[in-house]
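One protein chain omitted, others in place.
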Amino acid sequence: MAKELVDVQNRKANHPITIDHVGIKGIKYPIQVFDKKRGFQHTVAEVAMFVDLPSHYKGTHMSRFIEILSTVDGEISVKMLLKILRRMKEQLNAETSKIEFHFPYFIEKIAPVSHSKAYVDYDCTLTATLKKHFSYILKVIVPVHTLCPCSKELCNVSAHNQRSYVSVTIEARSVIWIEDIVDIVEQNASSPIYSYLKRTDEKYITEYAYNHPMFVEDIVRAISAEFEKMNDLNYFNIEAENMESIHNHNAYASIERRMKD
Amino acid sequence: MAKELVDVQNRKANHPITIDHVGIKGIKYPIQVFDKKRGFQHTVAEVAMFVDLPSHYKGTHMSRFIEILSTVDGEISVKMLLKILRRMKEQLNAETSKIEFHFPYFIEKIAPVSHSKAYVDYDCTLTATLKKHFSYILKVIVPVHTLCPCSKELCNVSAHNQRSYVSVTIEARSVIWIEDIVDIVEQNASSPIYSYLKRTDEKYITEYAYNHPMFVEDIVRAISAEFEKMNDLNYFNIEAENMESIHNHNAYASIERRMKD
Amino acid sequence: MAKELVDVQNRKANHPITIDHVGIKGIKYPIQVFDKKRGFQHTVAEVAMFVDLPSHYKGTHMSRFIEILSTVDGEISVKMLLKILRRMKEQLNAETSKIEFHFPYFIEKIAPVSHSKAYVDYDCTLTATLKKHFSYILKVIVPVHTLCPCSKELCNVSAHNQRSYVSVTIEARSVIWIEDIVDIVEQNASSPIYSYLKRTDEKYITEYAYNHPMFVEDIVRAISAEFEKMNDLNYFNIEAENMESIHNHNAYASIERRMKD
Partner (left out) sequence: MAKELVDVQNRKANHPITIDHVGIKGIKYPIQVFDKKRGFQHTVAEVAMFVDLPSHYKGTHMSRFIEILSTVDGEISVKMLLKILRRMKEQLNAETSKIEFHFPYFIEKIAPVSHSKAYVDYDCTLTATLKKHFSYILKVIVPVHTLCPCSKELCNVSAHNQRSYVSVTIEARSVIWIEDIVDIVEQNASSPIYSYLKRTDEKYITEYAYNHPMFVEDIVRAISAEFEKMNDLNYFNIEAENMESIHNHNAYASIERRMKD
């Protein structure tokens, strides 16, 4: 005879300790993200969802995370995030709910001379939390071109240069567009990078970068100076990592600031 | 004074050797893939594009790959693949053109008892080639549940089980749906897996799997037997990899068959 | 005529902002790590090295990190870490120096019944910092076997089980052995896992796990309870992630505590 479908999770815990995060990780889902220019764009996210768990419950109900995720139909806006986070708190009896989306975001870049157009992808992570108040952390990784100032001065010709990844992580009190973060980073590197470049563009970028040599140190300082001017930031962390073209390892620098808790 | 924009790639090669593949790798692009149920689905692909290069040319024109990719607007169908591959051959003076899309494909799975619905992602790679004729290779990785037959017989209760990944790679002369490959794999594992399961489903799956224990060897043989019956296949490779739950390493089996060149 | 070999890094910065971390990442190096049983073991680490940079220097001297790393000859002990960190502070004029080693650590595990022996690898990260005082953070990821308590109660036979990864991150005021962390974790999972198991062991483990069902919640609580008893800890973070065998996503729980700054 079949057993009764007992609810083990509702039982008492052996060790009555509050759990900070309990939930699911590593589920892929199709989503639509706000796009400054096009309204929405389709992409794919790896999603994580967590709540806290009071000390007296043995376990959370894992299937409810998926239930909530599957009903929102993949539209990611501030309004929708709030709806998801509220449902998580309600249906899982939690004081804190958290959801994380890790996704590529596509921006159509226009080459500097030929004006050729093609998408470049930016690796983004959006983490939204609802405790008493709503807050979010956005991380954007921007690929750029860097040319070494030291190499330029040492050499009679040329200078070593490379692809670099600049990561910007912010906690803000208002909506900040991914496009605006990308712009700030690109203006503070040796050059932006592109998917589609013709010969005229390649000439322009190479020469432009030679005239704008930057260390990882220069990049994180210049970008920090921009973010320090912003009013609505609680926190930022700026990281630059050069895939050094003369080494098999990377050069790295980071600046982290908390303005407000 | 500015230099003339010379075309270095058109020069003679120092070593006049034919190159099998020359092109681009690792570009991410938003695409739309044929969906058996919904017509099309939006997803994101990592793309590679190659042509061959005759021995007398120094180099290919890398920017033309992106130019072609950016104009097709991301719709991936057999018709569109043919169009892309033909343009690659024409614009790059090649005898062979090849394009590869690596993307997650989403299928809404329905839980066996509660009929709850949510997406599961399947890791797919589609490689299409145009030489004299068009051909394509499709690889689909299907996550499944496996329960060890040996453990079941040894133990008085239970049996170790785990998540497994079954990879099916086929070269076919007609269109084969991703959905149909997933179905064949799932019918030949201890159980399909799902994103959204309620308690009734969990009970059903666990007991079903206990009644359908399978080794990696059993899985690749059973699936091979299915693919051997198909008419339009030139080639298949079936791989099963169990993330063994009692080990920190995996169990693996594979069967590869070429029916026709 | 050749240029003078100028020292660009010693120049003034355009943006006089203090940089938290500047250094190198992603270099692989052969190392020897303290082994509780065998004295030392040979392994391979991915290394990162950072210092802080005062606001008035334009850049750090990246080559000095490698110079220091290459002279220590790969022996990683507390004594050697202190030596490296002191040299980093001196040679790079820094107030804080930090070094990180990410490496597999091998423990010969003995099967519970047959006593068969083979290595299991544990993913470890050791981060040592010298500011005024020396401190270190150690993260160890321990693969274990977990069996679902809910599934056990629901089902007439069997229960879904899987490989899980438990991560323990500690900041301690004395040396804590990797072996001891592994022991604590393994005693608080459904079962340890092994590389080399005979049929008698497989039977033992499967039945043992069936009698010790645990949620991710149970695991992080039970392990936290152990670490809370320790005297020399400043901080711990316990994470458990189940590679759920009936899903293509993972179940996760974490508990983080700071006892002392």
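In this document, chain identifiers A, B and C correspond to the written order of the chains, with residue numbering beginning at 1 in each.
Criterion: a residue touches a chain if its C-beta (ideal position, glycine included) is under 8 Å from a C-beta of that chain, and two chains touch if they have at least 3 such contacts.
These numbers were taken from a predicted model, which means no experiment stands behind them.
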item: Interface partners of the hidden chain - shown chains only, full complex considered; value: A, B, C
item: Residue, one of B:Gln41, B:Thr206 or B:Asn248, that touches the chain absent here; value: B:Asn248
item: Contact residue for the chain not shown (choose from A:Ile31, A:Ala209 or A:Ile255); value: A:Ala209
item: Given A:Ser116, A:Thr129 or A:Ser191, the one touching the chain that is not displayed; value: A:Ser191
item: Residue among B:Ile99, B:Leu147 or B:Val216 touching the omitted chain; value: B:Val216
item: Sites on chain C contacted by the missing partner chain, in the whole complex; value: 2-3, 5, 7, 27-30, 41-44, 63, 66-67, 69-70, 104, 106, 116-119, 121, 195-200, 203
item: Absent chain, residues of chain B that touch it; value: 2-3, 5-6, 8-9, 13-15, 17-27, 48, 50, 53, 58-60, 62, 149-150, 153-156, 215-218, 220-222, 224-225, 241, 248-256
item: Positions on chain A contacted by the hidden chain, ascending; value: 120-121, 143, 145, 147, 150-151, 154-163, 191, 193-195, 197, 199, 202-203, 205-207, 209-210, 243-249
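To be clear about the criterion, only the chains that are shown with their structure count from here on.
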item: Interface residue identity across copies chain A, chain C - same or different by half; value: same
item: Centre-of-Cα separation between chain B and chain A, whole angstrom; value: 28
item: Inter-centroid spacing, chain C versus chain B (mean Cα positions, whole Å); value: 34
item: Geometric centre distance via CA averages, chain C-chain A, whole Å; value: 24
item: Where chain B touches two or more other chains, by residue; value: 121, 195, 197, 199, 203
